[in-house]
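Note that this complex is displayed minus one protein chain, with the remaining chains in position.
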Amino acid sequence: SFPVHPSPSQSLPFPSQSVPVQSTAAQELQSLRLLQERPRVLHLQLHRPGKRNALDLRCWRELVQVFRDIAQDPECRAVVVSGAGAAFTAGIDLAELGSLLAALPAQDAARRAWALRRHIREFQESFSAMERVGTDPQTPKPAWGPLKSGVDLISACDIRFCSQDAYFQVKEVDMGLAADVGTLQRLPKIVGSQSLVNELAFTARIMRAPEALSCGLVSRVLPDKAALLEVALEVAEAIAARSPVAVQGTKVNLLYSRDRPVSEGLQHVATWNMAMLQTEDIPKSVQAALDKKGPEDVPFAKL
Amino acid sequence: SFPVHPSPSQSLPFPSQSVPVQSTAAQELQSLRLLQERPRVLHLQLHRPGKRNALDLRCWRELVQVFRDIAQDPECRAVVVSGAGAAFTAGIDLAELGSLLAALPAQDAARRAWALRRHIREFQESFSAMERVGTDPQTPKPAWGPLKSGVDLISACDIRFCSQDAYFQVKEVDMGLAADVGTLQRLPKIVGSQSLVNELAFTARIMRAPEALSCGLVSRVLPDKAALLEVALEVAEAIAARSPVAVQGTKVNLLYSRDRPVSEGLQHVATWNMAMLQTEDIPKSVQAALDKKGPEDVPFAKL
Amino acid sequence: SFPVHPSPSQSLPFPSQSVPVQSTAAQELQSLRLLQERPRVLHLQLHRPGKRNALDLRCWRELVQVFRDIAQDPECRAVVVSGAGAAFTAGIDLAELGSLLAALPAQDAARRAWALRRHIREFQESFSAMERVGTDPQTPKPAWGPLKSGVDLISACDIRFCSQDAYFQVKEVDMGLAADVGTLQRLPKIVGSQSLVNELAFTARIMRAPEALSCGLVSRVLPDKAALLEVALEVAEAIAARSPVAVQGTKVNLLYSRDRPVSEGLQHVATWNMAMLQTEDIPKSVQAALDKKGPEDVPFAKL
Amino acid sequence: SFPVHPSPSQSLPFPSQSVPVQSTAAQELQSLRLLQERPRVLHLQLHRPGKRNALDLRCWRELVQVFRDIAQDPECRAVVVSGAGAAFTAGIDLAELGSLLAALPAQDAARRAWALRRHIREFQESFSAMERVGTDPQTPKPAWGPLKSGVDLISACDIRFCSQDAYFQVKEVDMGLAADVGTLQRLPKIVGSQSLVNELAFTARIMRAPEALSCGLVSRVLPDKAALLEVALEVAEAIAARSPVAVQGTKVNLLYSRDRPVSEGLQHVATWNMAMLQTEDIPKSVQAALDKKGPEDVPFAKL
Amino acid sequence: SFPVHPSPSQSLPFPSQSVPVQSTAAQELQSLRLLQERPRVLHLQLHRPGKRNALDLRCWRELVQVFRDIAQDPECRAVVVSGAGAAFTAGIDLAELGSLLAALPAQDAARRAWALRRHIREFQESFSAMERVGTDPQTPKPAWGPLKSGVDLISACDIRFCSQDAYFQVKEVDMGLAADVGTLQRLPKIVGSQSLVNELAFTARIMRAPEALSCGLVSRVLPDKAALLEVALEVAEAIAARSPVAVQGTKVNLLYSRDRPVSEGLQHVATWNMAMLQTEDIPKSVQAALDKKGPEDVPFAKL
Partner (left out) sequence: SFPVHPSPSQSLPFPSQSVPVQSTAAQELQSLRLLQERPRVLHLQLHRPGKRNALDLRCWRELVQVFRDIAQDPECRAVVVSGAGAAFTAGIDLAELGSLLAALPAQDAARRAWALRRHIREFQESFSAMERVGTDPQTPKPAWGPLKSGVDLISACDIRFCSQDAYFQVKEVDMGLAADVGTLQRLPKIVGSQSLVNELAFTARIMRAPEALSCGLVSRVLPDKAALLEVALEVAEAIAARSPVAVQGTKVNLLYSRDRPVSEGLQHVATWNMAMLQTEDIPKSVQAALDKKGPEDVPFAKL
C-alpha cells in the first residue's frame, strides 16, 4: 500500500501481501519515497526536494509508520536511507518548530511541560523505531546502510557511508536548546573522540567527510552520490543475502551489549543462542562453506 | 577577591560582585592565575613556573575553590585552562606525595586506609568539580577548551587541544601505584583505542601530539603555544556567545548520557526539555536564524 | 608440568614449583605451546600448524587450564599470545562445531537449549579467563601483548599489535549464527567506530592492518612476524619489570571502570587504594625516580 | 466508542469526546467491561463469566487497547480493575495456550523461537501498558486500585486490595514453564519476603488473604466483594480528586526510582520538578490548605 | 561552637576541640539543639516548638552544617534525632515554600527551572548528608537511631523507632506536587509493601504506629516519648561502643549494596576489607570474645 516508486535501475514490485493489516490503505507517503532496487533491500528516500528534505511533522510520522511496516515485512532484510537531490536532510524544519511551540497550552507551565514531553518522546521514537528495526517483538528484519549528514537521524542507523562533499552539523545549540532526539546520547557511543563530540555539540561547527571518517562517524567515504548509493546498495544486498537468523541475532546482541557491561552481554547472547543455535541455517551454512560456496548461494527461509 | 591578573591582550576587570559569599576574602591564589582575556571567558593558568606547574596540595585545593566560585559566577560562560611557561603540568608533586604518605597515622592499617581514602576522594573531587562545572545544583555555567598534557587533569576537561610539541604520559605505574584520580575511569571513554589506553597505562610510555590526535584524545593540534591559546580562546568565546540554556543543557545531558544506556539518556533529556524548551532563547534564536544572524548577535540573559 | 619448549633465543626453565597443585601432572598441552623467552614473561603459542591454529575443543580447554595456572604463578607477570606459523588462528574449528551440534540430546528442544547454553558459557569462559588474568581472587598476575587476527580471542586481550599482512574477520554471520563468545560484546568497547563494527559483523568482510590501526583495534603495526614478536616481547618485558602492585591494580581498575559509570570507577579505585597505597613499592619507586633510575632497576616482591 | 455499561449504583455517561482518534469505532469490547461509576474514575471489569475470567488472546489485546485509550483520555484520573462474578481471574486460558504452541512454525527451531518471543513480548506489553498508564509520552493519567488474585496481572497494578476469601497462586511451574509475563520480575520488588516469593514460585502453593496482607502483597483486606469494590472506588475517587500534576508526577517518579539507585532517582525528580513546580496547582493547593480545605474542594485543570 | 544544651539526665560537655575548623564561630543553631547525653552519642533535636518543628530554610541549612560537622568529629559515633515537644516534625514549612516560589526569577521559564533545580538539589542534600554520615571521604563516623514521623527526613535515617501515638504522612500530593527530597526514592527500598507505599503517596492518608511496624518502616514501637528516647539512646550507645572500623564499614557497605546487584556488593566489600581486615580492632575483639567480654569492654581507637 506504500507508494513504491519504480527505481530507474532494477525495481521489483513491492510485495503487497507483506504489508501488515494496521497500515490502512488510505495513507499515502508524501515526504518519503520507498523504492525496491534490489531483492530483499528497500531504499528509503527522504523526499522534500524544495526543502532540502527538512524533517517536518508529516515526515516524522511517516518515518515511524514506514519502519513499523518494514519491521513486519519478512521479505525485506535491509534498508538503505538516502536523501533526494543533493542534500541528505536539512534537519528539523525551523518554521514548524516555531509553530509547534506557539501551539502549546497557554495557561500553566506544568501542563505546557507535559505537552512538550509528549512531543519529544514522539520524535525520539521515530529514530528509535528505525534503530530497533529487526530486534523487537513484532519486528522481523534487517540492518541498513544509510548515507549522508543529519546527525540525529544518522546516529540511529547501523552503518554510515558518505560522499566526499558531505558535511555534518549539530545545530541545536544555535537554536537555543539541547539536542533531544538522540544526538547527545548516541554520538559519543559511535565515534572515538569525546573531545570532538563536545566541540561539535557546543559550537555547532561543521565537520567534513575526511574528519567524519577519521573519527569513525562514517566507515567509508565515496567520491560522489552515485557511487555512494551504488556501494550502499551492494553492502545492503550482501547483508540481505545472509541468514536472517544470523544477521538479526547479531543486531539484537550488538544493541543489547552497547548499553551494558560485557558480562551482561555475554549472558544475554548465551541465553539467545540456546534457541538460535538450533536453527537449520547453521548446517546449511556450514555445508555451503565446506562446498566452497558463499552465503549468497544458500536459500534461507524468512524470519 | 581572586587575584585576576590583567592579560596583555584584552583584559576586563573580573566582576568582583559575582564572587559568592563563602570564598572569604583572605584567600590568595598562589599556584593558579585567573585571567579574563575575552568577554565571558576566564583563562585559568597553572602557575608554578619553577616546578613545571606540578600539582602540590595547595594547587589541588585552589582548583576546587576556583571551580566552585566559577560555577557560581553567572558572568562566566567558558573557561580555558593552560600552564604558565613551556609545560602544561608535570603532574603530581613527587616530594609532596612522599610526605603525605609519611604523615599517615602509624598505629593501625585500617585507620591508615581510612585516611588514605579521604585524601584520594579529595583529590578526585578537584577534577570532578572541574568536570561538573555548569551542570550541578548550584553551578551556573560553562564548558571549556583546555590545552596541553597532564592526563588526569585534562581527561576531566570537555575539549582538548594541544600544540605540536606536546606529549602525554600516564606515569603512575612507574611510581608503584594504580592511577586514582580519574585517568583509568575517563581515558577509555574519551579515546577510541582500548589497546592504546592499556599500553599507555601499563608501560608509562610517552604519546606525542599526532598520536593524541589520531586516537581522539585531542581534537586539534596547533603549531605552537601562542596559536594554541589563540584558538582555544576563540572557541571558548564562540561557546560563551551561545545561549547558556543551550550550552549548559547540552553539557548536562552529554555527561549524563556518557555513563548510561541510550534509552536512559533519551528519557532524561525529554524530562529536561519539559522545562527548558519553554525558554525565550529559542524564539530569539529562531528569529535570528530567519534574519540570517548568528548566535553571537543575540543577547541572551544569564543563567 | 606444562611442556615448556625451549625457545630458540633466550629460554629459561619454566619454574615448576609455581605450578599450582590442582593441575595434575598427567596433562600434556597439545594445541598450545608455553615458552619462557624473557624473565617473568610467558609466550603462549597456538600450535595446530596443519590446521592454521583453528580452535578445537581441546584447545579451548587447554586455554582455560593454562590461564588458570598462569593466574596462580607469581613468577609470571606478562603473557604474549601468538600463533605458530604464518596464521594466528583460523578461529573455531568448523568440523568440530558440526559434530558438537550433532551430538545434542535429540528428544526435547528445552534440554537441547540447556546443553547448548552450557557449551557457550564454557567457550565464553576460555576468553574471559584470559581477560581476567591478574584481577580475580586467586589470580596473581599480568597483562599481555597479543598478536594477530582471530577477533573473539584477541578482543579479550589487553594490548593488540599486528604485522603488516594481518587481516581480521568476524565470520559468524556467514555460518548462520550470531557470534557468542565475546566479539559482539567487546569489540564495540575496543574500537572507535560503531559503523565499522556493524559493517564487519553484518557482512563478514575482511579488515586489513592499516584499517585495524586507524580504528584502534591494534595500537601498532609491525613490518613482519619476527619484528612483531620482538616488539611484543619487549613491551611485555617492560610491563613485567614494573611493580606488580601497580600493574595489576591498574588492570583491575581499567576492567572495572570499562563497564561502569565514571563515578562508580572513582569510588572503586579509592577503596582499592585504601590498601594498595600502603605498599612498599611506592617509596621504592619514588626513591628510584629521585635517583634517576627506572622501574626496571627496582626489585619488586611478587604479588 | 467502548461499550461503557451503566453501573447499578452511580453511572455517568462515558465522555465519548475523550476517546482518541485512533480507536476506530468498529471495535467492541467482549472480554472486558468499562464502567464509569464515579466522576473521573473508570472501573474495568474482566468479563468472561463462564470462564472464571480467564485471559484469552482477545482479552490480552483488549487490555492493551483499553489502557492505550485510557492513557489518552484526560477525563479519567484513576482506574479500578476487578473481575465479574466471584473470581478475579483464573489466569491464562489453558486451552488457548495449547493451540498457540501448536500453531508455531514447524520447520525450524530458531524461527519457532522468534515467533515465541514475539508472543511473549506482546503479552508482557499488556501488563506493562497497564503499569505505565499515566507515565509515558502520550499518556495523560492515573493510578489505580485493583482487586483480587491473578498474580501476573495484579503485580502490574499500583495498589492492591482483596476480599477475605481471596487466594493467590503462581501456577506456571505446574504447567512446565517459568512465568514470563512479569511475576518473576515484579513480585520480589512488591513484597517483603524473598523466601515466600521463592516458595510460591517453586511450588505453586496457594496463598490466602491474611498471608497476602502480612507479606505486603495487598495493603488492605475487606470482608467481602461488595465492601472491596466500595473501598476501592473510594480510594480511586480520592486519588482522582487530587492534582493530576501531583499524582502523575508521583507515579512517574515512583516507577523510575523502583529500578534505579537512590541517587539516580533524586536526580530525576529534581529534573522533573524543574518544570512541574511551576504549576498553578501548588498555589491553589497551598491556598486551600491555608483555608482548611481539602484537595477535593479544588478544581484542577486536566493534564 | 554549637550550642550544646545540657540535658536533664546525663550530660557530658561537648568536646569543643573536635569541632572542625571550617565551622566558623559566629554561627548559632536556632532551629536545632545538639545535646550530648551519653558518651560518644549526640542527640539532635528539631527545635521550633511553636511551629511543630516545621522545617524552614534555616532549619535545612543548619541540618547540612550540623551533619557536616558531626561527620568530621571523631568523638561522636552515633546520633539520635528527635523533635522537641509532642511532634517530631510537621514537615516543610508551608508559608516558606510559598515565598520561595514567589521569589523565582520572573522573566523566563527555563531560568526559573534552573533556579528551582538548584533549590531542590540543596534540600535533597540536607537529607543525603544525613544518610551519608560516616561513609564519605571526609566523614569519620556513625549510624543513628531516629525517632518519629516526617517521612522524607526519617527515610534518610538508618534505624527508625516510634512511640505508640506516632503517625506518618506523605503530604506532597495534597500540595500539588510530587515529593522531591527523597520519599519516593527511599521509602520503597525501606518497607516491604509496594502497594502500601503507593497508597500512602497517592492519597496522603495517615499511617499509624502499628501499621508502620508491620510494614517495616519502624523496627520498634515504644509506649511513649520518654521510653522511646531512652531506648533510642541505649541502642545508640550500644552502637557507639562497638569498633568504629566495624560499624562504619558495615554502614558503607550496606548503603553501597542497597543500590547495586549482589555481585557488585560482594566485590566492593572484598576490596574494602583488603585494607580493613588489617585492623587491630579484630584481634582486640576476638580476644575479648575469648575472654567472655563484650565490645563495650574494649577501648577502640577513633577513626
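Lettered A, B, C, D and E in written order, each chain numbered from 1.
Throughout what follows, contacts are C-beta pairs under 8 Å (C-beta built on N, C-alpha and C of every residue); 3 or more make two chains touch, one makes a residue touch a chain.
Keep in mind it's a predicted model, so treat the numbers as computed, not measured.
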**Q.** Among D:Gln30, D:Gln107 or D:Thr203, the residue in touch with the chain that has been omitted
**A.** D:Thr203
Q. Thinking of the whole complex, not just what is shown, which of E:Ala84, E:Ala227 or E:Leu277 touches the missing chain?
A. E:Leu277
Q) Can you name the residues of chain A that touch the chain not displayed here? A) 137, 268, 270-272, 274-276, 278
Q. Since one chain has been left out of the picture, which residues of chain E touch it in the full complex?
A. 143, 158-160, 189-193, 214-219, 235, 238-239, 242-243, 245-247, 249-254, 257-258, 260-263, 265-266, 269-279, 281-286, 289-290, 294-295, 300
(Q) Applying the definition given at the start, please give the residues of chain C touching the unseen chain. (A) 107-111, 113-114, 117-118, 120-122, 125, 136-138, 140, 245, 275-276, 278-281, 301, 303
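Please note the rule applied: only the chains that are shown with their structure count from here on.
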Q. Once you find the CA centre of chain C and the CA centre of chain D, what distance in Å lies between them?
A. 50
(Q) If I count partner chains per residue in chain D, which residues reach a count of at least 2? (A) 109, 137, 245, 270-272, 274-276, 278-279, 281
